[in-house]
Every structure is written in C-alpha cells, then in structure tokens.
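In what follows, a single structure is set out as structure tokens and then discussed.
Every protein chain but one is kept in place in this view of the complex.
This part shows chain A:
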Amino acid sequence: MSQSYNRGLIEDFGRWREFSAGMWAWVFHKFTGWVLVGYLFTHIAVLSTALQSPDAYTTTIQSLESLLVVRILEVGLLSVAVFHILNGLRLLFVDLGVGLEAQDKSFYASLLLTGAIAVASVPTFLAGVFG
C-alpha cells in the first residue's frame, strides 16, 4: 500500500490563490469572528473603568480617542463587524436554502457593501483627530 508523505503546498492554505468565492467567504467569516471575539475583551476592559468612577471612564475614552491609531482601528472594527453581519445574513439564507446559486454574488455584494460603509465612515471616525 501507499506510503504516507507530506505533499506540502498541495494540501494546505498555500493554495489560497485557487480559492473560490465560497471558500473566501468562509475564511473571512472565521477571521472576522475571531477579531470580534478579541475586541470583546478590550471592549469590556474599557467599559469596566466606569466601575471606578464616571471620571475615570471619561478620561480613558478621551485619551483613547485622541490617538490616531485607535481612530483607524475603529474603521477597521466597523468594517470587520459589517462584513460579519452581512456574511452572516448570507449564511442564514444559505441555511434556509434560498438562492444558493447566487451564493458567490452575495459574497461579492457583502464585500462591496462593507467597503462602501467603511469608506463612508471615515469622515466620522477621523473627525477632529488632525485638528
């Protein structure tokens, strides 16, 4: 019988260039999911400063919001969340068996919409940071 050996790139994610829409959707959904889980911890950490005093919370938020990195990360967070929501809706339809022939198109649509929303959010998130 055959001997087992590692065929390397044939069998791992090194093949990402050949992924099709459904596979990309899955990869992005996993990725954004983990990012959101990670964000949850920082979210709780920042919110729990309010337990000390209202002032502590205000100063924390103000100092965070004065950083350019945080502002940019917020745009990233929004696009991650939006993609996860839109693709989640797509998966809901897939689970219901609706429009499975258009699953690739709905993935592209959610990508486009995510991009549009991210771009539209830039003025709001970056307002005053350069001023």
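Following the convention adopted for this analysis, contacts are C-beta pairs under 8 Å (C-beta built on N, C-alpha and C of every residue); 3 or more make two chains touch, one makes a residue touch a chain; residues count from 1.
What we mean here is this: contacts and distances are computed from a predicted model.
Of the candidates "Urease accessory protein UreF", "Acetyl-CoA C-acetyltransferase", "Succinate dehydrogenase/fumarate reductase iron-sulfur subunit" or "Cation/acetate symporter ActP", the chain left out of this view carries the UniProt protein name "Succinate dehydrogenase/fumarate reductase iron-sulfur subunit". Of A:22, A:38, A:88 or A:115, it is A:22 that touches the chain left out of the display. Checked against the full complex, the one of A:49, A:103 or A:121 touching the unshown chain is A:103.
Although one chain is not drawn, its touching partners on chain A can still be listed: residues 1-5, 7, 10-11, 15, 17-18, 20-23, 25-26, 91, 94-97, 100, 103-104.
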